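Only a single protein chain was left out; the remaining protein chains are all shown in position.
The block that comes next holds chain A.
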Amino acid sequence: MPNPTGNPATPTPAGTPTQVTQGSRTRGGIGESTLRPDGTLKVTGEFAYSSDMWHEDMLWGQILRSTTAHAEIVSIDVSEALAQAGVYAVLTHDDLPTDVTKYGLEYQDTPVLADGVVRHHGEPVALVAADHPETARRAAARIRVEYRELPVVTDETSALADGAPILHPHRDDHHAGHVAHPNIVHRQPVVRGDAAEAARRADVVVTGEYVFGMQDQAFLGPESGLAVPAEDGGVDLYVATQWLHSDLRQIAPVLGLPEDKVRMTLSGVGGAFGGREDLSMQIHACLLALRTGKPVKIVYNRFESFFGHVHRHPARLRYEHGATRDGRLTHISCRIVLDGGAYASASPAVVGNAASLAVGPYAVEDVDIEAVALYTNNPPCGAMRGFGAVQACFAYEAQMDKLAKALAMDPVELRQMNAMEQGTLMPTGQRVDSPAPVAELLRRVKARPLPPERQWESTAGADVRALPGGLSNTTHGEGVVRGVGYAVGIKNVGFSEGFDDYSTARVRMEVVGGQAVATVHTAMAEVGQGGITVHAQIARTELGVTQVVINPADTRVGSAGSTSASRQTYVTGGAVKNSCELVREKVLAIGRRRFGTHHPAWATAELLLEGGKVVTDGGEVLADLAEVLADEAVEIEAEWRHRPTQAFDLVTGQGDGHVQYSFAAHRAVVEVDTELGLVKVVELACAQDVGKALNPLSVLGQIQGGTTQGLGMAVMEEIVVDPKTAKVRNPSFTDYLIPTILDTPTIPVDILELADDHAPYGLRGIGEAPTLSSTPAVLAAIRNATGLDLTRTPVRPEHLTGTP
């Protein structure tokens, strides 16, 4: 960790009070934009990612994946692969060491290696370990797998048709009992009031059917890790993941090892966005390491990465919105069908989010909502930034624009008129009990001056970089029309629906080199979000130290929960704060014991730890921390929980299901080449309430990143799956496009800090909300420019030019 002050504590005689400026703070605490320790290393290429790991004598693992989406495996012949020089092991389902041969985040439905059947394109079938990656690859290519093709299930119609193939015939998960068909992973209705009755009061009703494509997390560091067999029969696994303890819970039973013999350490993570919440190569590397007795490294390439993790659920969403003539929402009915692909992954939670957040950040009393996720033979879908809420936001915001048009109202005014606020009841019956500044966020993005028109014009001719197509030089202004669009969204923060969503922090304080130093140890996965930076800030603020050591995340400390759902600063940040407070109490107890007689304030005043000293709330210094601690070390490991949540009723969807809500609004300004159907997003202004910005620069980065990921979903990012074969058609960065810097507009950000009194420091989880409203704002702007309906995202040039 950086040392922002560099000043060693000045020794003062023990127990001699000295005056310091009142309200002085420890530098590098919360609210400052301290720099992240990994930032420079990543920019200069020196950061060690999980794919950079190396171990003497290590082998390379290679996975053979199915070439077809749905088939019976008639036979697997590994003899030729095994005969290759340099090959140490070839494993199939038959070689798994225990009866536990499946894993999964919520349902244990995912085979470690295919068991007689493959259910999606790219499913792992066999493993090879060899002394060189090329040898492993060639050996894998020599495994002969005979498939007998089965009919594919690719959408709701084919999944629920009479005689449809049942993808998981022997379900025993907790939702199996209440779904109407075994190809439905989970169904969640949310019913409140009487939407049908309320529809009679509506002067205007608009309906729409929307399609949301399959987005990929496209993190830059592909899946990778290193498994090292240990002398005690266990395994040490170094891996890039999002939640060490969730991995551990799934890995250990498959290996037949107790959890304490699978020791996991987080290695350098190159982005996650939900795509590392499920296991990828973890079990495979451990199996090969335990089988061969040698360290085994597995690194996916980009092609394999597209098959190696779950994607964002594609969805079809049907909405009906009604309003009175003056613009008050009367009711909203909707049905959201999410394609979960071959395995459940996070689908049940995605359904819960989609259903409970389906109407958006609006106050409406009569709703009739249904969300379902399907099992199909498409690629498995699961967690991705904003899941469930992202798909819904795209549709309900399109509907709000449609409604405004039908009412001849300004779309922002319509939203503001119906905006929820603190105290509003959600469709689930949960009261929103912290600030919900939805109308204000919209006001702020709308009040911004618009970027100048025709920015491409200059005396030297057209600057094509400011035009759709960019340097591809497709227009010098011909056919270009500007559009402006707005959207706002609501996302839940943290794990919902009654989940015991805790975190654990171990904090130690001791004197090192004459200076009090805090050590923070959690299992939080730093995936690039800046969590370790924030932990050091919290420790400085709470313990008044300058130096904070952040220990590597591993399973030697209790679970931190997942780095997802915008939850880590809230939950593990909360756990670090809590453990620091417990440490502080112990430190003060030591101080009272040692120096209590020196000054009455030890007994009477509120005491703080600031700038390496024990200070009264009046600013009087009582002692130097180094003197208080002397040679004692204080260490606390404690779990911390936010307020409990409740499950949603399976029939009505009622329940206080969420911990906290997060809100962001966007205004998109686009230039559209209406003849070629190309789009240049000129500006994407965002306003977001963050409760309290613990690190304002990181907050800005999260908002700009989320905004850009939403932009990608609006205009280019989509995994294209052949509807006939369920095979992926574009598993590469040549054809799965993500925004470059030339596609990324100016992103002015307006940050509100309205404290949530239930959360540590009043903070609000921030990482996901900007991903929600960015996509529909861009779509709205393109509709505004073209006059087209555009019910599908991402928008392709074909949709804008009317060419089939």
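Methods note: a contact is a pair of C-beta atoms (placed from the backbone, for glycine too) under 8 Å apart; a residue touches a chain by one contact, two chains touch by 3 or more; residues count from 1.
Operating definition for what follows: contacts and distances are computed from a predicted model.
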Among "Xanthine dehydrogenase family protein subunit M", "Sugar ABC transporter permease", "Heme lyase CcmF/NrfE family subunit" or "Chemotaxis phosphatase CheX-like domain-containing protein", the UniProt name of the subunit that does not appear here: "Xanthine dehydrogenase family protein subunit M"
Contacting the left-out chain in the complete assembly, out of A:Gly104, A:Pro468 or A:Gly767: A:Pro468
Residue touching the undisplayed chain, where the options are A:Phe47, A:Tyr147 or A:Phe303: A:Phe303
Those residues of chain A which, in the complete complex, touch the missing chain: 137, 301, 303, 460-464, 468-476, 478-479, 675-678, 680, 715-716, 720, 729-730, 732, 734-735, 737, 739-743, 796-798, 801, 803-804
